[in-house]
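Quick one: the structure is below, questions incoming.
Left out: one protein chain. Kept in place: all the others.
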Amino acid sequence: MKRNDSILLAVLLLVTGLLFCLQPQPDQTKAAFIEVKADGKLYGTWRLDSPQTVTVTTAYGKNEIRIRDNAAFILHSDCPNQDCTRQSKIVNIGDSIICLPHKLVIEGKAEAGAAAVDAVAR
Amino acid sequence: MAKKITMAGLLVALAMILSYIEILFPFQVGIPGIKLGLANLVVLTALFFLTPAEVFCISLLRILLTGLLTGSGIALAFSLAGGVCSFLVMLACYKSGLLSPVGISLAGGTAHNIAQLATAACLLQTSALLLYLPVLLLAGIVTGICNGLIAAKILKSKAVLILMNIH
Partner (left out) sequence: MFRRSIFICLLTAITILSGCFLIAHKKENPVTRDFFAMDTYAKITLYGTEAEPAAESAKAEMLRLERLLSAYDTESETVLLQKKRAAAVSEDLAVLLARSISLHKETGGAFDITLSPVSKLWGFPHGPYHVPDKAEIKNALAATGMGAIRWDSASRQCTLDNPRLALDFGGIAKGYAAEKMAAVLKEKQIRHGLLNLGGNIKAIGTKPDRSPWRIAIQHPDHKNGHLGVLSVTDTSVVTSGDYERYFEKDNLRYHHILDPKTGAPARSGIRSATIVCEDCTTADGLSTALFVMGPEEAAAFWKRHKEEFQFILFTQDQTLYVTEGLLPLFASELSITPVKETLIK
């Protein structure tokens, strides 16, 4: 009898645990756009809510950034070690992808406007 | 017969007291009226020495009386849904003989809370409430285990022999 109890308990705990993990994240941490910096200087910014492929060409090489489903990742790069293509997607504020050989830094940024602000002094 | 009615009355009263005690626990999930289900202890224990019909009556009486004395109409709906579902689940588990009191109570507690949440989602017409499922499941697991352990202890004690003699 006791063994069946434990099995039931384990199953229930597992299901609960899974449900906890699947809970949707609060919107406040999601990045609104990505900021691409090449060699320390701002190359450009692109919003995450418009799906597109951005090709960044610098003196160091070429990277293709794919923006899709409110996330960004490096689709293709002509750098030697391909580390950047394996880094996890940019979804939240502060997430980043770095292509070292190309001196490329892509960072997830917060909405600069009304969303993050409680009041406007005027 | 008189002994049975007295016993039933006592059990209903006991279940109502447990219902009342659970209001004192800081169990707040943002949906007013959702309860822990401590009264299931009575239902669970009764399953072992009363017929299913008798147990169901006691549970129903408890829910209706408690609902009338305290709480809102919505709380009553949750209690009913939770009570009926947990009773059916616990009955099935008891009859199957696969689980000890702890396991039966575990199943009952979980069913109780899932039923409450489902009722809430229907009544309030929103699926957003399902976000509360993990917490309610966890609560159901804990109360289930607690009730089960207490019931197991009671069933092993001498008091049960007295209760069994009613039949």
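So that you can tell them apart, the chains are marked A and B in the order they are listed, and the count of residues begins at 1 in each.
Methods note: contacts are C-beta pairs under 8 Å (C-beta built on N, C-alpha and C of every residue); 3 or more make two chains touch, one makes a residue touch a chain.
Source: prediction; values computed, not measured.
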item	value
Contact residue for the chain not shown (choose from B:41, B:141 or B:155)	B:141
Option from B:16, B:63, B:80 or B:102 whose C-beta touches the chain left out	B:102
Chain not shown, touching residues in chain A	2, 112-114, 116-122
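Just so we're on the same page, only the chains that are shown with their structure count from here on.
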item	value
Distance from chain B to chain A - Cα centre to Cα centre, in angstrom	46
Of all residues in chain A, those that touch chain B in their complex	1-2, 4-5, 8-9, 12-13, 15-16, 19-20, 23-24
Residue numbers on chain B that touch chain A, as the complex places them	98-100, 102-103, 106-107, 110, 131, 133-134, 137-138, 141, 145, 148
